[in-house]
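With one protein chain held back, the other chains of the complex are shown just where they sit.
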Amino acid sequence: MLRQIEGSQAVAAAVAACRPEVICAYPISPQTHIVEALSATVKSGALAPCEFINVESEFAAMSVAIGASATGARAYTATASQGLLYMAEAVHNAAGLGLPIVMTIANRAIGAPINIWNDHSDSMVMRDAGWIQLYAEDNQEAADLHIQAFAVAERLSVPVMVCMDGFVLTHAFEEVDLPGQNDVDDFLPPYRPRQFLDPSDPVTIGAMVGPEAFTEVRYLAHVNQLRALDAIPAVALGFAESFGRATGGLVRPYRTDDAETVVVALGSVLGTLKDVVDELRDDGLRIGVLGITTYRPFPFDAVRAALTNARRVVVLERAFSAGTGGIVTADVRGAVAGAECVTVVAGLGGRPITRASLRRALVDAHGGRVESLTFLDLDLRLVERELARPR
Amino acid sequence: MPVEQIPYRQTGSLVAGNRLLAAELRAGQARPDRADALTCGHRACRGCGEALAARWVVDAALRATANRLIAVNATGCLEVFSTPYPESAWQLPWLHSLFGNAPAVATGVAAALRAQGRTDVRVLGQGGDGGTVDIGFGCLSGMFERNDDVLYVCYDNEAYMNTGVQRSGATPPAARTATTQAVGPEPGNVFGQGKNVPAVAMAHEIPYVATATVADLRDLEYKVTRAMDLRGARYLHVLVPCPLGWGSEAHDTIRLARLATQSGLFPVFEAEHGEVTAVTRIRHHVAVEEYLRRQSRYAHLFRPRERTDVIARIQAQADRNITRYGLLAESAPEEVS
Partner (left out) sequence: MDTPFAITLGSASSRTNRTGAWRVERPVYRDLFPPCAAACPAGENVREWLHLAQDGDYEAAWREIMSVNPFPAIMGRVCYRPCETACNRGQLDETVGINSVERFLGDEAIRAGWTVSAGEATGRRVLVVGAGPAGLAAAYHLRLLGHDVTIRDSGPEPGGMMRFGIPAYRLPRDVLDAEIRRIVELGVTLELNTRVGDVADIRDAEGFDAVFLAVGAQLSHRTYVPAGDSAHILDALSVLRRTAGGAPPLLGRRVAVYGGGNTAVDVARTARRLGAADALIVYRRTRDRMPAHESEVTEAEEEGVRLRWLSTIAQADEGRVTVERMRLDESGFPQPTGEFDELDADAVVLALGQDSDLGLVSHTPSVATAHGRIVVDGAFMTGLPGVFAGGDAISGDRTVTSAIGHGRRAAQAIDAWLRETAVEASAPVVEAAFEGLNPWYYTDAPRQHRSKLEAARRTSTFDEVVAGLDAATALFEARRCLSCGGCFECDNCYSVCPDNAVIKLGPGRRYEIDLEYCKGCGLCAAECPAGAIAMIPEQRLEPS
């Protein structure tokens, strides 16, 4: 059903269609519209027997989800930014316990300075938490990824973060084909946990593991993550067959086949990038875009295949590691050999990424005129004034 | 608690069993078919009060729920000594997540059970004093405030024992810990205002709050059973002496809990919806000194010179409890039963 709808509402509708049994949330912008909508749906009884728990912190939110998931319930929560960091310990714990929780990250910068607007700093901090991370390009994908996320998570007993750009997507009204309940029910069967807390068959979950087996536990988690590289495309394929559209999967190449320069990016910026690339193609530049939908586990093979012919790779990042550089770039470098690989940091803390700026940057990059770490639209007057201060 | 009226108490009603009692009047722990929810082979120290209390509590809860029970455990001694890979001492479905989130995880379990329609299965959260009164306090308060259907039990041994006896919010004044050493002009822990978590729990006006110790098995079992009769958030605070952290003899664990109650330092009571409904009176009133002397964490109060000033302040705390809760019959403001 096609609707002109806010991204958060679309995601809430998709999550509701997955029939979660326990939803818990603590409010933080820009995630609020999603959980507000879900809370109303649960309250109305439309989602019965779903429980909506208003918790006192994100740490509690993830903890409630852990308890619910370990008890065999389909559990969901959403957060962003500081909230994700506040629950960090529990985020790792959910993965370690192998609990297939699905969580929306309405991507937002991390303070200080406090900033409520979009970038990817928050989810990047959690890239090593043991969760699968999926990044939505638009609201249709954001909605669809949640349905696929539950399928992948429950197939592998691994939790999944669906990352969508805060405000840019969450608060944007776009046309979205909302999945029908019957279709979702057909696609996503009820959750059958591999293990759960059951008095009829008592088990101990969450043991202390010492040096004698900890490495093995971690290794097995790694192997399980690698299985996602098969499971995610398989689920995306199944989804496409059921719903008639291709969303999700590992990577999304766009005009990369003959491209000398490929721009790699995650999230909503991909739409603008494609427009810019189309313009540059019209100008005769052999340039393409590689969208990464699955960032964790990192699809090295798929990225490598997409970048085979590229001579220059530009990684457009909405987060970076101060003093080091691009975060995604490090992964991309691991997937390419020979090609030059530069980082363009853009859109931090909600800074708009304009077509004009992108076009300028890509033209420069295509000409080999950008440094390995570039900050798009950096206000040099401001930084130079600051740098000029006596220390 | 209502004292069982046993017509012929050869030894009184305070022993666990006694062949002269009808089976239903004996403590659950006296039953040959008790659950042993925390079974042998666990790695708790000799004379561990927490291991003892945990078996009593969980067994009683299992009985009250016909074995339809799930336990959630905070990080701490209880978790570490009971579940070192690849051995678990638990005989019920049991989940450990983190140090500070046990109440919230328990909430999640309860929510899932409700969503699944498995409302016959009940939830028990448990943790030590660190996991409860300090790092888990926010989650605990949230669980109380929402009145989630969880019985949360705090096994209070008055310090972070698992990490090597550091001070917690439940460490009593003057006690020596690894982070409140017995040095300087005011050795041991500071005299703060205290963090009376049972009182904080009562302030949430949850259906049930009670305190208990390992010195009174029947009382503890009664309170767990009573708690399981009720729905909503319930809190049980159990004093569990720790031979390692307190510097006491392993065989004195129960005696120390007894002295804590009989001196008035640890008031034993129960409350419903924020109102105290019953107190366990002191049977043999003792001075706090009798309690303090048996623990090397208080050794600096007696050597090299006796700190009568500090002991007097601790005695004043005990006396205040006695007055506040009416722990001595003559000081009871009113008869509560």
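Residue numbering begins at 1 within each chain, and the chains themselves are lettered A and B in the order written.
The criterion applied here is as follows: a residue touches a chain if its C-beta (ideal position, glycine included) is under 8 Å from a C-beta of that chain, and two chains touch if they have at least 3 such contacts.
If you're wondering where the values come from, they're calculated on a predicted model, not measured in any experiment.
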item: For the chain not depicted, the shown chains it touches; value: A, B
item: Option from A:30, A:83, A:166 or A:206 whose C-beta touches the chain left out; value: A:206
item: Touching the absent chain when the full complex is considered, from A:7, A:67, A:83 or A:98; value: A:98
item: Absent-chain contact - pick from A:175, A:216 or A:371; value: A:216
item: Contacts of chain A with the absent chain, listed as residue ranges; value: 96-98, 157, 194-195, 201-207, 209, 213, 216-217, 220
item: Residues in chain B touching the chain absent from view; value: 8-20, 26-27, 29-30, 32, 36, 38-44, 46-49, 51-52, 55-56, 82-83, 85-92, 217, 243, 249-255, 258, 283-284
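As a convention for this text, only the chains that are shown with their structure count from here on.
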item: Euclidean distance of C-alpha centroids - chain A vs chain B, Å; value: 44
item: In the complex with chain B, residue positions of chain A that touch it; value: 21-22, 24, 49-51, 53-57, 59-61, 63-73, 75, 89-90, 93, 97, 197-199, 201-210, 212-213
item: Residues of chain B that touch chain A when the two form their complex; value: 67-70, 72-73, 79-80, 83-86, 88, 90-98, 100-101, 104-117, 121, 138-139, 141-142, 145-146, 148
